[in-house]
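My structure is below; once you've seen it, I'll send some questions.
Some chains omitted; the rest stay in position.
For clarity, chains are labelled A and B in written order, and residue numbers in each chain start from 1.
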Amino acid sequence: MSIKRHYEREFVRTFFTSPTAVEGEDDSAKMLRSAAQLTGMQAPDVWVPDNEDATAPSMRDEGVENIVEVVSEYGADFPGEIHPRIVWHRDDPATRYQGFQHMLEIADPANGAIEHIDGFVVPEVGDIDDWKKADEFITIVENEHGLEEGSLSMSVIVESGAAELALGDLRTEMGKPANNLERLFLLVDGEVDYTKDMRAMTPTGELPEWPELRHNTSRGASAAGLVAVDGPYDDIRDVDGYNERMTENQAKGMIGIWSLTPGQVVEANKSPLPPKTGSWLLEVDDREIELEAADGKQIYNGDKVRLETTDSGYVLHTGGETTELDEDDLRKKLLDMTAYVPSMDDIVDSMEEFEAAKEAGKGAIAMTQSTTLVIDGVEIDIEKDRMWDEATYQAAQTPITLFQDVYEHRPDQHEELAEMYGADIVERATNVGN
Amino acid sequence: MSIKRHYEREFVRTFFTSPTAVEGEDDSAKMLRSAAQLTGMQAPDVWVPDNEDATAPSMRDEGVENIVEVVSEYGADFPGEIHPRIVWHRDDPATRYQGFQHMLEIADPANGAIEHIDGFVVPEVGDIDDWKKADEFITIVENEHGLEEGSLSMSVIVESGAAELALGDLRTEMGKPANNLERLFLLVDGEVDYTKDMRAMTPTGELPEWPELRHNTSRGASAAGLVAVDGPYDDIRDVDGYNERMTENQAKGMIGIWSLTPGQVVEANKSPLPPKTGSWLLEVDDREIELEAADGKQIYNGDKVRLETTDSGYVLHTGGETTELDEDDLRKKLLDMTAYVPSMDDIVDSMEEFEAAKEAGKGAIAMTQSTTLVIDGVEIDIEKDRMWDEATYQAAQTPITLFQDVYEHRPDQHEELAEMYGADIVERATNVGN
């Protein structure tokens, strides 16, 4: 057994759950078996054989057998980490005891699965004392099976107000001698059951957005050195919505998200990586619209911003206002209304240039992006300057550090990354900032 | 005296305050007397004779006498709970001592009111140690008057940063042997004084929205098994605004709200109950517009979404974009833009169907809503599927559990509920899920 099996990964993009036993199939482990063989962008950073909500209560003992069987067979080759979810409930000792028994069985070295298992996911936790009960059971499992104490990680699903409050206690509690909470790894929001626990309701039955919960989970992860993951996005056909949710989460420092299908895994593995090509955004009525790039120009195709030339200059219609502007003022106004989304190439370039400048004793450099905007057929050249100083440099490192973490731990994705970005950029991105 | 008088109600929709003594009236208890006789939808779940801000400081001793007199006379018949608000301030021992004296007087069994009083509301609390001071005074009141320890509930107004922070301590503090904080019942936000305590200001003098405060109050209630209530909505003529606020609150798990008039009580008693009839929403520029139902069709009457037919299909104008679509893509697009608000009937139907399916060994069913959308005279049939699994079922239970709680504790509202929904649906709604 390795000494520190949890925490191989500093970032986790994807948390993919599979039912452990499905009734009525010839092979109840069918879904588990197919998930175990995923590779590349379809394979998650963390795979979760789900012996809780995804599996019918009556099938959960069989689920444990299936986990053992499938992980023994395929675990050695699985490219991500493996963290089965067991049953647990803060309000029900019988469920907790069942979870304990399932962990004992899954972790038995005689069964051959445990050497491929990185930890367990514990749902429905309550306050910090409840987290300690789960931690204690894992300690006993380790002890019974001759595993090193603390070698199995523990991830939790935050799906109660009590658990949300516990996120503020982790830093203080994790060092205490009477527990092994240092084994904590992922903090995963579970918005469906959280909504029930909070007794919240919406007219359409849609889930509330819960921005504060996601902030608090991300902050808890930051303060305790853990990794924050958002809960499932149910509408699996709504790819745009899933991507919007991930962009929102990333702005909260919550890089990972639950995936319900291999299709969602692909989206979520790619979402936090910088894009291959840069793009321009135009702010229209408080929303940002991506402009269409063609021949190095950026074209706005909607009708909410209109632009005309006159004898003396320009007339711009936007947000219900009409403004007459000369060329300089128009350019200034459009600069305010536009933003540039840098590509991986741009980020690596800027970092390299800044590193060279720093080497030469300069504390800041200006990076310029220029393009031609086209609105109603009228063309305007704009140039966007951005100062890069130490702080900009360090902030830009988050996606690069993530990329490097992926590159190090997911050799199965090297080929797809090279296809996405080109081998040259991949090489430079793996080296920059080190 | 009953053993556990607080916590009769699991949900509280309405928190209605009345001045205890009004100067210059023949009968200074006039408003108290009229409030005490409210019934049905006009009567709140919790009635608060308000001996603090609603009553002039010079009238508060008389207010205590009025509470005793009016509650003795009308309390036995009042359909909701009765929780007088006394004076209190975290920074002023004189005010705290006055509050204690008022409680001693109100709770004196010789005065005949206490058997109808469920607890006290304590405003302007500070950190958790301040809450304990109020709790201790109530313990002494109980002891002096031979009431069972813990039989009077305590509700607080959260109107300081310190009190907001205390919301995170409740779970840990409530079990300690040196206090009786288990008597806690309502956590009520008081945004006016909170704004002052936070020293916040807005250009127009309107109150800030304080979404984080409301989240934290709701979470505190969830973690400690209490009930969260939002503060007063001052613009009593703005019925739409009051309802929007309640919808927002419900999405935070804050089901209750303060009411300043019997009219607001009616709105707030009804707001969290599912509607009699379902309705369709259309998302237009990030807002959801309720469509007009006519002859089973759903008509959009605005001009922000426009739809035309062409030889080859359709042209849809929305959000400044113009898109050509064939019928399938249009239907898909419109499905994305619409949402259905289920009626009480729909919810009960779905729950019953899911219960039957579960009984038959099925874990999920699809529920379908279909309608005809009409935009610019163009008609399109759409069908919205929703999967119901255990999680959907349990989430849908919140409004139903609320309804059942209302039905059990408010027989005075049975008639109005039967009028609203029809006796058949009321009957099914009271039985489903049990």
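Basically, a residue touches a chain if its C-beta (ideal position, glycine included) is under 8 Å from a C-beta of that chain, and two chains touch if they have at least 3 such contacts.
Values in this document were obtained by computation on a predicted structure and should not be read as measured data.
In this structure file the full complex is assembled from 3 copies of one chain, 2 of which are shown.
By our rule, only the chains that are shown with their structure count from here on.
Separation between the centroids of subunit A and subunit B, computed from CA atoms only, is 35 Å. Those residues of subunit A that touch subunit B in the shared complex are 23, 53, 56, 127, 160-162, 164-165, 168, 192-193, 195-206, 208, 212, 238, 284-285, 287, 289, 301-305. On subunit B, the positions that touch subunit A within their shared complex are 11, 168, 171-172, 211-212, 215-216, 218-223, 247, 250-253, 255, 272, 281, 285-286, 319-322, 336, 339-342, 361, 363, 386, 390-392, 394-399.
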